[in-house]
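Of the protein chains in this complex, all but one are displayed in their positions.
Let's turn to subunit A:
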């Protein structure tokens, strides 16, 4: 394949018979035929290989017109780096030839090869400069082969090019602003020491330790650790103890990347610079994208802006089963069921395909006289495997129901105060219950295993562990110093549990050791708490319309989500959307609010449940175009995205009839 570029302005010198890309050769190269009649140019640029080519290339800078406002040199060098990163070495070489820029000046190349080749004095000399003298070690006038594909091409260091070599004082590589030269020396010498130890060259290693590492007077603890490594019996032992990869492994590359961070970026371009720039631009676009409800990587071909079509903004359905206020609702973890609970004491489980009623659970009204006013169910929680559903009621009890048949498998009613919250551990067997009582504020319960015989109504009061504030006086009915729980959450990996108390505090417990690891106090009443999927953040709803994201380790406020209204009632918020990109919350002014989690900007404020508060919201974990809201007007509203509505309208009205009196469709 003929490369067609013009070479007229370049002069090349060729040595032993292999020519450079045909600049000054007598015949023209633009004759369009694929063959070269010049035997010298065989195989040189046809396939881009240039092993053994020892052509000296003299550069003349291109005309320095800027590239759309950017410095031509910077752009070319970054492209060079990217081409060689991608593995297109021939193209990279071509580019450097054409543009006249090199990826790295020879001293950087020398440094790179020294580090990768294990020549430590050389590396230090190149890096920091040396004063005078003829260093034999760096002499090697031959071609400097650069390994590992970092290089663009093979360079030959020619004496003419870099006049400040051999025999002159070298200035070393320009370092970045914050470079700590002692630290860099320490790293180089540490690597040298470890490699000598690996080769069992103990004397040399010890001398390095004494004469080179110790005088640096840095990091004495590390020095002690290093000196103890002399005791290692074998190289494997050494590698394990030092957490070091060995000379043959990645350690040299890692060292090079670490050191390259301290070298001035214009001299040694930071690794994968182009990829870093792309990622930065994409992330910025994603941050600014208002309705970003997907986890797919956007294309680089165009600026990213999600259409509002994928974001649930329209009411799809209203479910009217409840006869009184609806207080809580939750999707199952696989997205197939929706459970709603309300003041009428009923828990309804719907199937999310058709939103038809699967179960209607009246467990809490069992023992009530018809004239008794039941107090209502305030919390429902699906187990992680979606087999069980806990419902907590203001009647001072909770019930565990099997979702398959809707029957009770366990319950507990040894409480004197309403049960406010439940949270499952990942094993789907144990769960945490929070109540408003001071005697049993927080308890760990378990569900009978599959082999347990089902007696009438299932297991009762199966409490494994109870957290209370010590000292606990059994004789007293109330423990004055104890806390009362309004909400609790378990992290996704089951290691921690966070609970909010009625006196404005948050407590974090370690679930394995069952001890308290943190306690914070906030300004106002807290009504809801959730862990983020990665467990680093906690989302709390606080009175005064404040929804906050806290760091789950330190308790500092990371982000505030403003706009909700909450003063008198319990309003809940949660994470939702693809990749948990959104925070959604109800509000006392009948609206549902959605914010971008990362930036805190308000995405949507939807009117729902006119005339009452929106008590709880839940986003479907599998279908990101749907979320549901529960309000005081006794209705549950399902919101859907425009794409979902379109696809739903496409499958005909077969399901329309099955809704019957349960709901009303809006489309």
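Note that in this section a contact is a pair of C-beta atoms (placed from the backbone, for glycine too) under 8 Å apart; a residue touches a chain by one contact, two chains touch by 3 or more; residues count from 1.
The rule is simple: contacts and distances are computed from a predicted model.
One chain of the assembly is not displayed; among "Protein yippee-like", "phenylalanine--tRNA ligase", "adenine phosphoribosyltransferase" or "Transcription factor bHLH74", its UniProt protein name is "Protein yippee-like". One of A:104, A:119, A:344 or A:588 touches the chain omitted from the figure, and that residue is A:588. Only one of the listed residues, A:403, A:436, A:491 or A:537, touches the absent chain: A:436. When you scan A:191, A:430, A:581 or A:613 for touch with the missing chain, the hit is A:613.
Contact with the chain not shown here comes from a single listed residue; of A:111, A:569 or A:639, that residue is A:569.
Among A:310, A:330 or A:632, only A:632 touches the chain left out of the display.
Residues touching the missing chain, restricted to subunit A, are 325, 327-328, 343, 376, 378, 418, 420, 436, 438, 476-478, 480, 484, 486, 502, 568-571, 588, 612-613, 615, 632 (touch as defined at the top).
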